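Below is one structure. I have some questions about it.
One protein chain is absent from this view; the other protein chains keep their places.
For subunit A:
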């Protein structure tokens, strides 16, 4: 019986060891994450006792600040609706969103040693203050993009393809975070078009012909000789008894002309030649079907897992089950602009302590090498031609060479979604823009002027 007691004691020791290891995980490893969970009622108390940090744009313009009125903290958003979805809001009644939610820990000074310091300050009855955020966002461009979208539903993303810094992340319709209480019923009215939704990162749209950048990459990577080939477009392509059509018969044309006039038949033919596996693999390199690590929650853009010939032909022109966020298509364009290297996109450039000390700084880093420089340069040349004499002439800026691709994505909701992705100056792109306007028709008509305005404003300075 003595042996049995010893064994029982060992079993007891083992289960307590498991408990202690598990508690270590919960309290030491996962502790901070659990603490920062929005369901934590402690955060609301901290909120009342802490002065939330200020959020600045890239030039130091204030996007969100806390002012104390009558002993009560009030959050102000000087840019109002223009930055509403990116910066977000914070409210005792309605919770929080945007960066106010995702960077809660920094803005309230709750991370690492700062938490202990601030707890100490609170215990001593002193005012604790959170950290400041400096964003990569350009508030002027952001406001201009919001104005250009006004009255329509859509999104604008602008970024520096060389670093991944996000300059514009605009979504329309929008709301005024300064008057949340008054606006709340309107915001949640179904007819208002979900202003809380950040369409730039959360809106999934069929990308339409903009997807041809991905199709072209897959085709050129497989066979560079495509550039010298002649194609023929009779206005339709029969794929297993199903007809894929072009708006008109383009007749004889080469690769560049196919891009210029956005010929569905040519790109579907190329995709069918290249094969579903290569197409999916290229899309995956560009970031489809993968979660994206970003400062705001991003919906995953997707290409269907199983592609038969029909689905492949549809997907190659951005229709069917292919869905992408505006940010995703901006990233595709940025990879083409940056010689095939996709940079990690980021929105927060710097975190600064209340004392002005830099606590954290974003470092630009490559996210993925998508394609060879030769391949993407050929695509870029075709995009330059598209602006010169193709579907995207409305994106041209005098004195600056622009490269662009239009898209008009068919959807069940009415008119096509108008897309345009562009980069400028084409020789050495400093800015990439992706624009989508819902149910606005042709991309070259509805989206191109918006992209042109943003690029011109960005490059003029």
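Quick note on the criterion: contacts are C-beta pairs under 8 Å (C-beta built on N, C-alpha and C of every residue); 3 or more make two chains touch, one makes a residue touch a chain; residues count from 1.
Following the convention adopted for this analysis, contacts and distances are computed from a predicted model.
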| item | value |
| --- | --- |
| Options "Carbohydrate ABC transporter membrane protein 2, CUT1 family", "Nucleotidyltransferase family protein", "Lipid II flippase FtsW" or "Ribose transport system permease protein RbsC": UniProt name of the undisplayed chain | "Lipid II flippase FtsW" |
| On subunit A, residues whose C-beta touches the chain left out of the figure | 1-6, 8-9, 12-13, 15-16, 18-20, 22-24, 26-28, 30-35, 37, 39-42, 45, 116, 119, 123 |
